[in-house]
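Sending over a structure as structure tokens; questions will come in a sec.
Of the protein chains in this complex, one is absent; all others appear in place.
Here the chain labels run A, B and C in written order, and each chain numbers its own residues starting at 1.
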């Protein structure tokens, strides 16, 4: 694919962040009129490459040419001038400013983006709203509209679908197709391989900052892509399926909520979690699942309703109270759970700091439990002096390992595999099963419907703050879960 | 100087001395002139190799540290403007025990070994107050603008002021505040008085000319003002008609006298423990004109060559150069 | 979020509610100022042009200093050095302007403003290249400026031209019954600066950088440049406060404690509703906040509170106002 008939071609791009080599030598060629997938496990370097092409970062080495001519991208404006517009993985809107002020910062007016927003059913949005009052999904679409308003030759979308609901995803896909028909190109990044196979023509696959494959996606299936992304490592993700779906009715109830409500976000949620059970929970974005977890973990006080742990009422004023009773949370955002500048060891032992039983030194057995947690999760502690230097997946392991060290009876796990590569995912699935086998119970929220049938014994679906349906884990089909998640009572034919 | 200078009692013209100075109020005109006078005297005497200045805004604890620093650095005598009457006693005795005489200028300290060179601050407070109360015919509301809270000179002046006040039952103090001997603070308080109350007379602890300015520019009728012999104030008293006031002499050059005393001690001359200058109240135009010196720093006093003590010339003080500068 | 989303968005923010949330603070703080002035009027024998003038004129320096701090804090920094800059500019002006003609003093003033902007831009630059927290570097600049001030003007003095005093005080003597020039000065300067910050791309980029560094970065804003700009503007405004000081006093005084001025400027922006975390706040609200802080002193004197009481009161005021609004804000966040 010589750069003559290429819209954009990058050669030998490399970039390091201090100790981390994000990109070793990455090549990318995007042809006019194609939707091109950029694939790779977490940390493979996708976002970094995107940021370099949008001139947010400068590459350490390598060259970029647009329409066959050498392009020097010093600052974002250069890249825009070259006809490249980007929707970054992290939201690029200023929380404290209004939408219109944000547009003005990118020298745009509401009128410029409105047509695009209408296409996404956001036509009646109020541009005087403050960004911080607008839900994430809408912000992502605004980012998209802002990019489209630049009328770019190349549109780069970094994990835009991650935060979107299924219907919003379809809007995005329509726009992508349209862009393609106009003979322009789209660079598409997503961890949802289904989406990739549905939308994309060709794929460039990165591993550890290097190209490992260039594929025409015609007739390729997910397994091929995954193997390409992860190398020859076999995927044992299905292995865990065996022991799910046992009957727990004979087991004691360890955690129960009765008519738990938080304003209009969570409405009369009653659920019972039995010993050794993994209870799944799924929902579209913003159906109150976040609030439910915050309430159950003691972060928020419910406006009404009660919680019972081992039959006794739990009246939690702060996570501390819940944790004392063995109810612990693994939050969605691992940054929210880490002490960035403290050591991995310290990060693992924080829950122990508040044990009045032993106000001073950590007890010997606790030290050992910390060590065991490190081993059991094989956490990569090479950069262990500061947790912020751990890779995303390892950070995630730390946030779980912390509770293995301190001990717990119920694990509230909020989308633990978001933004984690498949290998690490498999490790985490196994871990959850083991935990359950050892007699603890797990409430697992996941945005990936597949995980329900993969790890859960039973599953609940939330919609508009309510539990709308309960299904049997292993037999749950994505179709029935989806329709329930959209508040529909029956599975559409 | 080196160690044996410390017991400079053995006289001898050619040996040279190092003077230490501890001042805890920086950027204050009075103190600046005091220091310039010390430098001038040191230069004039010709047997001082260096004047070590410990000169910063600080409190008693700070001055104790500063005096220790001066002792540490082996000066032969220390001239201080004390931030407290008795808190410095121990460090002064320590200096004395190391053969370093301490001369307290401007205000007394209770340390028995200390030499004291000053304008009589009790007198200063009293004579000024009496003049004011007389000027008011013994009746009226008086604003009492004091100096630096806790400074011995301020407390002495208060003693004198109260003594005078006791004799004038008709006088009422309607405002009492400390200017910290800061002209801009004086101006602010003046404005406060102008805007928030009605007074018949004002006694100031030498923060006078900025106060008078406030009156003149506010276009408010003047009330009798007692100040010090600051050149600017004297000029106002001469030039502004309708302004009645008295300048009570409090020459900063007393620092020069302190330096002279210090060197006399080091040269082995016998010196009185206490040297008091008696303040004069000047309110007559003629006398004021005699005191006034055109284009002298506003906060300075024209009374510099204080006979019989000092050996410098007025010009040397204005130049403000010490030995080796 | 389904098709329902947009409605809920609109619903969640009734226009007036939003307006209150955006401008409530500004209005409130202005009201408080007016009430205070009214109360003050009842406390003192006569309340006329002279009293008004003395409040506006003498309040001007703190107002400008607060605005200076505001610009820098909104852009995500904090400058402990502004107080030092005020003193330095004030004494430099007093020293250079003594005995000069009006024209000359104006030129000197402009020169000082420019110099201040450049110097403080340098401070901002050091912060960006060293990525050391602002508070640290500016703690240093505070010491430096204060020290330089002392060497520029070892003892109080200097002077300026009558015309120059008039610009800031409405009278060639620094005191009078004419508050308008000072008021106009405040309106023009603050108006210009806050228009720039709220309406122009370059100004908004200050809010952006202060609000969310990465997001700003991704929208093509160069954080380093923004920081330097904010420090330059802040420096110039602090210097302007210093000029006002000189105009009022008619002389300079290097012993003025810059640190206190800095603390007051921080107190003022806090009262003015500027978030010290950056990205939030309006300079329009900082003006009355500054005046109120200055104004406490006369009021308390008029009430016969002694100086120590005055200080306690000021502290308690800050704590109460902040704590209460803090709790309310937090409640609001929790609810919605």
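Please note the rule applied: a contact is a pair of C-beta atoms (placed from the backbone, for glycine too) under 8 Å apart; a residue touches a chain by one contact, two chains touch by 3 or more.
Nothing here was measured: the structure is a model prediction, and the numbers come from that model.
Novice: Thinking of the whole complex, not just what is shown, which of A:76, A:209 or A:351 touches the missing chain?
Specialist: For the chain that is not drawn, the touching residue is A:351.
Novice: For the chain that's not shown, point to the residue among C:36, C:80, C:190 or C:302 touching it.
Specialist: Going through C:36, C:80, C:190 or C:302 one by one, C:80 is the residue touching the chain not shown.
Novice: Which is it among C:38, C:99, C:191 or C:326 that touches the chain not included here?
Specialist: If we include the chain that is not displayed, C:326 is the one touching it.
Novice: Sort through B:87, B:244 or B:318 and give me the one touching the missing partner chain.
Specialist: Only one listed residue reaches the unshown chain, and that is B:87.
Novice: In the whole complex, what residues of chain A lie against the chain that is missing from view?
Specialist: Answer for chain A: residues 18-19, 208, 297, 299, 318-320, 323-324, 328-329, 331, 335-342, 346, 350-355, 358-362, 380, 382-383, 385, 391, 402 touch the chain left out.
Novice: For chain B, enumerate the residues touching the unshown chain of the complex.
Specialist: Chain B touches the chain not shown through residues 2-3, 26, 50, 52-56, 59-61, 64-66, 68-69, 71-74, 83-84, 86-87, 90-91, 93-94, 148-150, 155, 180.
Novice: When the complex is taken as a whole, what residues of chain C touch the one chain not shown?
Specialist: Those residues of chain C that touch the unshown chain are 78, 80, 126, 129-133, 135-137, 139-151, 154, 254, 257, 259-260, 263, 266-267, 270, 275-277, 306-319, 322-327, 330.
Simple rule for what comes next: only the chains that are shown with their structure count from here on.
Novice: Quick one: report the Å distance separating chain B from chain C, using the average Cα coordinate of each chain.
Specialist: Measuring from centre to centre gives 37 Å for this pair.
Novice: Round to the nearest whole Å and give the separation of the Cα centres of chain A and chain C.
Specialist: 43
Novice: What are the residue numbers in chain A that touch two or more other chains?
Specialist: In chain A, nothing touches at least two other chains.
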